[in-house]
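As you look at this complex, bear in mind that one protein chain is not there, while each of the others sits in place.
Residue numbering begins at 1 within each chain, and the chains themselves are lettered A and B in the order written.
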Amino acid sequence: MSRAPTSVAACAILLIASACASTAPVSDIQPGQRPALESDEAGFWMAFEEFEDDLRASSLVVRDPALNRYVTGVVCNLAAAYCQDIRVYLIRHPAFNASMGPNGTMQVFTGLMLRAENEAQLAYVLGHEMGHYIRRHTLTRMRDVRNKTDAASVFGLAGAMVGVPMSGAISSGIAYASISAFGRDQEREADAIGFQMFRKAGYDPTQAARIWELLTAEAEAGDWPSPPPLFASHPPTLERRETLAGLAEEASDAPSSAYEERYQNTILQFRFDWLREDLRTRNFSGSEHLYDRLVEAGHGRGETLFFKGEIYRLRDDEGDDEKAVEAYTLAIAERDAPPEVFRSLAFVEWSRGRRAEARQAFERYLEFAPSADDRLMIEFHIEELS
Amino acid sequence: MLGTMRGALRGVVLASLALGMAACTQTKSFVHDQVPARPDGSVEVLLLEPDIELSEISVGGIAFPKADWTERGRSNVNAALVQIMEQKDARLIYYEPPADAPPEHPYNQILKLHEAVGSEILNHKYSNNSFLTLPTKKDKFDWTLGPEVQQLREVYAADYALFVYFRDSFATGGRVAMMVVVGALTGVAIPGGFQVGYASLVDLDSGDILWFNVLFSEVGDLRDAGSAAEATEDLLDQLPL
Partner (left out) sequence: MVQSWRRLLAVLLVVALAGCVAGGYTLVEPGRTQIDEEFSISSNMAWSQRAFGERHVWTINGAGLEAIWFYAGIEDGDALIAQIDEDEDVPRFDADMRPNEVMELVVDSIGLIGAVNVEGTGLRPAEFGSVKGYRFELTLQTKEGLIKRGLAVGTIQEDRLQLIVYLAADLHYYDKYVDEVERIFASVEMI
């Protein structure tokens, strides 16, 4: 076969391919707007609706009505016009993360809720995610994926002509969307829109830069080299913090609030579970940094100090027994220490050879939690220690 | 967060593709070792949210879901189901999921157990990975959801539950050109669109999976009413009703 007809074929395919997905800029989505049924966008919506159906019946979702009302309230406070279009799902997961589907499915991880100091910090992240929705970033991204893979396979075809085998496997576009992140420019846009809404709603503008500061410090203290998910694709943190701090300065004249008490009171009853999930990640240094910050902030000190002790009990490095006992002792001095603190203290004292102290702590555990489900085991230990 | 069942099904499809075994339409069904006699007269069949999606294969070989095709496909399959059931003197009843129910809801648990059982069936009866074959299921087909499914029987007054799943995809013009050119140049066939489906019938008294079928086709088109009727008939082939 001569070369000319094959290159004609390749060009023809390239022409068809480039016509497949529009590269024209898209306009903002309007409140209540749905894509036309024939459009590629409607396909993405449909796929995410199916995903949302799965999510709705999934165990990952935190269903407490009051907490859900609160977070949805923040969304509506940021953009009343889009309030009906966005559905918030609180996801039980210890990572600091939030995400937005093209059809208005917003996922907010409990790891984010645990780390935010106040409503303003939560609102800034929610506003950012809404920025992705309003700007229809998923659509742009999916079209981009399509154009790039089309082009790649045409180049692959060129390779095939000179004898390089090509892979013809079919993969799922939605899977691509899930693993590829928004681009940096999209993140900047979402930040700009989010910040505007956040500011208009009367939140303290300095809180946007503040949450990035907190995260940077925690990531630097952590055990793992990989950044938290929300960092992975975003503009460099320093740039972002500076931009946000600059925006905050321009906006500093209007009255604003961070709503710390309101926020902390709302999440108080959930923190125990969230801390426990965080501890299970075994990122001990990161958790230690986080818990120290939470103890200093002063909300739920007793339970936070208990979990700080748990870090040392589980890590069990040189000197950790002493650190654990110190944290448990501080926890016990607070009103909100959970009964489990005595049980943990008992085990640590036991492993240090302080049998009388261990026994006493076990007894106090049963005193505070008389119907504990491990009562038989603890009574057995008390006997062992007698 | 895709269902385990869909994941297992994808594995089966990829295995079929790798073996190049599906040039036309193929089905492989299993019938329970002990199927009780069908009640006389008309029976009621509860249709559990058919899961049907149509997509378009881009030049780069990526499947992009298409909402309008899907809508047409769903309505075609539904029409075909109604007709097939009529011929069997069976009436379709449509399941309505409880609104905003948590996973703990008993109906949700039944559906999720069916998904788990379905993925075991796909792994152990359809996969060509011999590591997954269970000696305790050799020459046997006796999977069940258990008599707890009677809750659905009572609420819907149905004798059976039917699960239907279809994925259908079509190559764009560019992809077709690509397939032709690559085929001509290298002799290697690269995949275009294909159709895959499964269905299962559950006895709402015992909970037994009475029948299970998987379909794979490179020729079907659920967008077309006639072709969708054919595909649905193939999918329900040997249905013990």
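Things worth noting here:
As a convention for this text, a residue touches a chain if its C-beta (ideal position, glycine included) is under 8 Å from a C-beta of that chain, and two chains touch if they have at least 3 such contacts.
Since the model is a prediction, treat every value here as computed from it, not as a measurement.
Touched by the hidden chain within the whole complex are the displayed chains A, B. Of the candidate positions A:37, A:67 or A:95, contact with the hidden chain is made by A:95. Residues of subunit A in touch with the missing chain: 54, 57-60, 92, 95, 97, 99, 107, 175, 178-179, 181, 224-226, 229, 232-233, 280-283, 314, 316, 343, 347, 350-351, 373-374, 376-377, 380-381. Although one chain is hidden here, its contacts on subunit B can still be listed: residues 1, 3-4, 103-104, 108-110, 112-113, 115-117, 119-120, 123-124, 129-137, 143-148, 207.
Note that only the chains that are shown with their structure count from here on.
One simple way to say how far apart two chains are is to compare their mean CA positions; for subunit A and subunit B this gives 35 Å. Contacts from subunit A toward subunit B in the complex involve residues 1, 6, 9-10, 12-13, 16-17, 20-21, 35, 37-40, 42-47, 50-51, 54-61, 63, 142, 145-146, 148-154, 157, 160-161, 165-166, 168-174, 176. Here subunit B touches subunit A in the complex through residues 1-3, 51, 53, 55-68, 70-71, 100-103, 108, 111-112, 169, 172-174, 177-178, 181-182, 185-186, 188-191, going by the rule given at the top.
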